[in-house]
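Note that one protein chain is taken out, while the other chains of the complex remain in position.
Chain naming follows the written order as A and B, and within any one chain the residues start at number 1.
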Amino acid sequence: MLRKDIVMELRTKEMIMSMGLYSLLTMVVYFVALSQAGSSFDPRDIAAGLLWLAFIFTSMLGLNRSLVHEKDQGCLEALLLSPVDRPVIFFAKAGGNLIFLLAVEALTLPVFGFLFLQGTELDWSSLALIPLALIAGSVGIAGVGTLLATMSVNTSGKDFVLAMLFIPLMYPLLLGAVTATGGAIVGGAQGVSVFWTGMAWVLGYDVIMLLASYGLYEFIVGA
Amino acid sequence: MIALVLGGVLTLGAFFGAFFWAGVPDFGFVRTAEQVDSVRYKGPFEQPIDEARYLANYAGYTVEVETGGESVRGELVSADEDSVEVATDSGAVTIDAADFEAATVFGSEYGRPDWGQKIFYFHVPVAEISFIVFAFAAFYAVRFLMTRNREYDTKGRVSMEVTLVFVGLTMATGILWTKAAWGVWWDWEPRLTTYFILTLLVVAYFVLRNSVEDEERRAVYGAVFSILAFIDVPISFFITRLIPSNHPVIERGGLEGPMLISFIVAQIGMIALGYAIYQLRMGEVQLQERIEQAKTLLER
Partner (left out) sequence: MNPTLKEVYSLVLTQWPLVAGAYALLWAGMVIYVGMALKRLGGLGKQLEVLEAAVARRQGAE
């Protein structure tokens, strides 16, 4: 299943292109939004927040599109008829979304650094911790997001309903992820300890929410 | 019905108890030089001072200044970095800062009553009930997913409606208390933020339900989401104990006497009211179902 998603993607490059460009456009909006602040603020302080903002909204776009595709093509019904275990569908879909999200994040991160973090002092040893935070956070986003998107695709509100369900549920994860990423960007001994506190939050959230999503997915898919 | 009357009576009783019976706690204090007749008088205070310039704020107070081994006692006229002037019984005395050794200020202390605390008697029970009813809603959701019995879906939905009512009341009273206690209408601190997220989740539940057309699917989606949303409840409840926060945390045995009784009565009253509202809505839903049944019978 996962292979099918990836093969389809490699052929059309639709998902990565659209998510990647969306992310890039968000950067442009950031530039405009922050243009009035001039150089009086330290971009390292808000970098984590801005990054995760971009990731959350890009992920919502990606989640929507991946499941709208499934629905339009009638793939989901065909899958349900096949002797595949329901939870496997969950892992396959979530895995696909996760890979796309990570790919986009890997592209966005250097671009963001290039655009906004020029001329600031960066602690490269703690920056290496950022991918950990990104992966942990993205796992949570992809897992819960897949569950919610499978629901929202069948509603009349579609992306609005997804946003309404997704953002409040994501709050603890977002808080932990931004704390962790912020700690890694700021660096130093204190930054690293803040990083691990944030990671504890993110990992705790991931475990609880992924278990819940995994358990509840079969009810959604069957309805 | 009984629950409604009981709830109403109890909350009314708690209301009177809270206002006329329970004492008002202090929130900070006020110090003055002379004693003013007041119920809030806490007693005299003594403030030791090391440096002359710190006396500057205490003009008009009775002070005792030690200088050169002697004590000068009287009313403080003025004080600054260079000298201290005290009006004693035998005339004004000026003490040079160089000779100043120590001083003590005497005055009266009054507690400032915190009237805003009265909100606590109802804000806390309403918040507690919102958590409890949410728990019921999640429980019914789980039972629904296990048995696929439509009754549980109805119970879950009505529970969520009652939760919405109580969540709304908690937010409203909470915002008013925030203004009364901290002077701002809102603050992004952990407890308020997670509870606001809870509000959004309860609203999202209804948005989800209203946007799905198929009955069965609506019930399943609603149940799944209420279970997911319920995960925020323990987070919201325990967060003040995990992260340092401005929100008051009640330790056991913090209240006593009339305050405690009023509080407990209010809690029981709110539980009764919550149950009453739930029964009212259930009755309404059941009547609606019977009307639908009668209509279909007639149309045949």
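Details
The rule is short, and it goes like this: contacts are C-beta pairs under 8 Å (C-beta built on N, C-alpha and C of every residue); 3 or more make two chains touch, one makes a residue touch a chain.
As the structure is a prediction and not an experimental result, all values here were calculated from the model.
Just so you know, the chain we are not showing touches B across the whole complex.
Among the residues B:Ala59, B:Ala135 or B:Leu176, only B:Leu176 touches the chain that is left out of the figure. From the set B:Ala56, B:Met146 or B:Ala294, the residue in touch with the chain omitted from the display is B:Ala294, counting the whole complex.
Although one chain is hidden here, its contacts on subunit B can still be listed: residues 4, 11, 15, 27-28, 30, 32, 34, 36, 38, 40, 110-116, 118-119, 122-123, 126, 165, 168-169, 172-173, 176-177, 179-180, 273, 276-277, 280-281, 283-284, 287-288, 290-291, 294-295, 297-298.
In this section, only the chains that are shown with their structure count from here on.
As a whole-number value, the distance joining the C-alpha centres of subunit A and subunit B reads 36 Å.
Note for the complex: subunit B touches subunit A at residues 145, 193-194, 197, 200-201, 203-204, 207-208, 211-214, 216-217, 220-221, 223-225, 227-229, 231-232, 235.
Listing the residues of subunit A that touch subunit B in their complex gives 144, 147, 151, 154-157, 161, 164-165, 167-169, 171-172, 208-209, 212-213, 216, 219-220, 222-223.
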